[in-house]
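The block underneath contains the structure these notes are about, expressed in structure tokens.
And now, subunit A:
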Amino acid sequence: MISFEHITKWLQAWLNAHMSPILVLAVETVLIVILAIALFAVLGLVLVIMERRVAAFMQIRMGPNRVGPWGLLQSTADTVKLIMKESIVPTHADKFLFNLAPFIVMIAAMLILAPVNFAQRFHIWDLNIGILFITSISSISVIGILMGGWASSNKYSLLGAMRSGAQIVSYELSAGLSILTIIVLCGSLKVSDIIASQETGWWIFKGHIPAIVAFVIYLIAVTAETNRAPFDLAEAESELTAGFHSEYSGMRFALFFLAEYINIFIVCAVGATLFLGGWMPFHIGHLQGFNHVMDYIPSSIWFFGKTFFLIFVIMWFRWTFPRLRIDQLLNLEWKYLLPISMVNLLVMTVVAIYHLHF
Partner candidate 1 sequence: MYHINELLNSDNTLKPSFVAMKESDDYTINIGPQHPATHGVLHLVITLNGETIKKVDPDLGFIHRSIEKMCESLSYRQYIYVTSRMDYLSSHINNHACALLVEKALQVEVPERAQYIRVIMDELTRIASHLLWWGAMAMDMGAFTPYFYAFRERELLTEIMEDTCGARLTMNYMVPGGVMHDPHETFVHRVSKEFLPLLKSKLHEYEELVTGNIIFQNRVNGVGLLTYEDAISYGCSGPTARASGVHCDIRKLYPYDVYNKVQFEEVIETAGDSMARYMVRMNEIKQSISIIEQLINNIPEGDFQAKTKAVLKLPKGEFYQRVETARGELGVFVVSEGGTTPYRIKFRSPGFSNLSCLDHITKGSKIGDLVASMGTLDLVIPDIDR
Partner candidate 2 sequence: MDNEALKIQLTELLPSLTFEEGGEWLNVNVDPNDWKPFAAKLKASAELYFDYLFCLTCVDWKTHLTMVYHLSSTKHRHTIVVKCKLDITTPVVETVCDIWRTAEFHEREVFEMFGVEFKNHPDLRKLILPADWVGFPLRKDYEDPINMIKL
């Protein structure tokens, strides 16, 4: 069976046979960059069309269905439109920061891609502090948002940026704590180790109630961290028109837009890795026959299936709930999520120390 693992191994062997090691590294780097950017573009297009279709079906509409088969090319057409549009820079904007901001957000989103395991032994860089790397890099994107909001010299943008700053900084705490609950269980920050520790079952099933609580908190926190409704206060179009990206147009706006979707993909991928076993197939105890059937499904499909399920859940949130108010948003974090996740972490530590989990 052809898997990503075979392809990469074959490529590595072929390159080594024909080139010097330094050249091999260079060629591989270029390949990875091209692949990462291609993945980004494809993910952006797929997620946008998915969001629009999900929203449409929940709202008893049809959604985009004119461009291409079932409207699948709609987001491509939108991208072409955005590229051709003029990117307006406001007169009083800080031009350097204004132009830099979307790239910071985008680069931050791209960097987090490195430790993610897309399939069995298929990843860019499986460093030993993978999860730490993800949590730290994901904090950078708030700088881009603050930068964009400040540099636009627009009061709506500034308000949106400040909201976003307060929001992301607070919600990183509970996201981090709920990630920690799983790290406590498997005892490693390396992404592949975390996945390997779930070979006998996913943490959400093995980890008792604390794992489920951590999973729910993680979902809420990352929804807030990616500025998605019901926590989209940084954009909040009925209050701040478009929040921090009010003044952005054309491709710069598209970069913000794309980064939002990539961030969703990444947090969902991390969630799938931590709680749903990454590319691990679904196994039930000792049902050998069932487990073999599950094993037959390629690992990449498992990974993307779980990730897209989580993305769907986040979209489901967005098209159901009203938006919170800024003080309620912070209340929710500091009065509910943070205490709960702290207690949860404590319980999970006890579980891990006494090996109470399955």
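In picking the candidates, the idea was that all candidates are chains of the complex that A comes from, given by their letters.
The rule is simple: contacts are C-beta pairs under 8 Å (C-beta built on N, C-alpha and C of every residue); 3 or more make two chains touch, one makes a residue touch a chain; residues count from 1.
No experiment lies behind these values; they were computed from the predicted model shown.
**Student:** Spot the contact partner of subunit A in this complex among 1 or 2.
**Tutor:** Per the touch definition, subunit A is in contact with 1.
**Student:** Where on subunit A does candidate 1 make contact in their complex?
**Tutor:** Residues 55, 58-61, 155-156, 159, 163, 229-230, 232-233, 236-241, 319-328.
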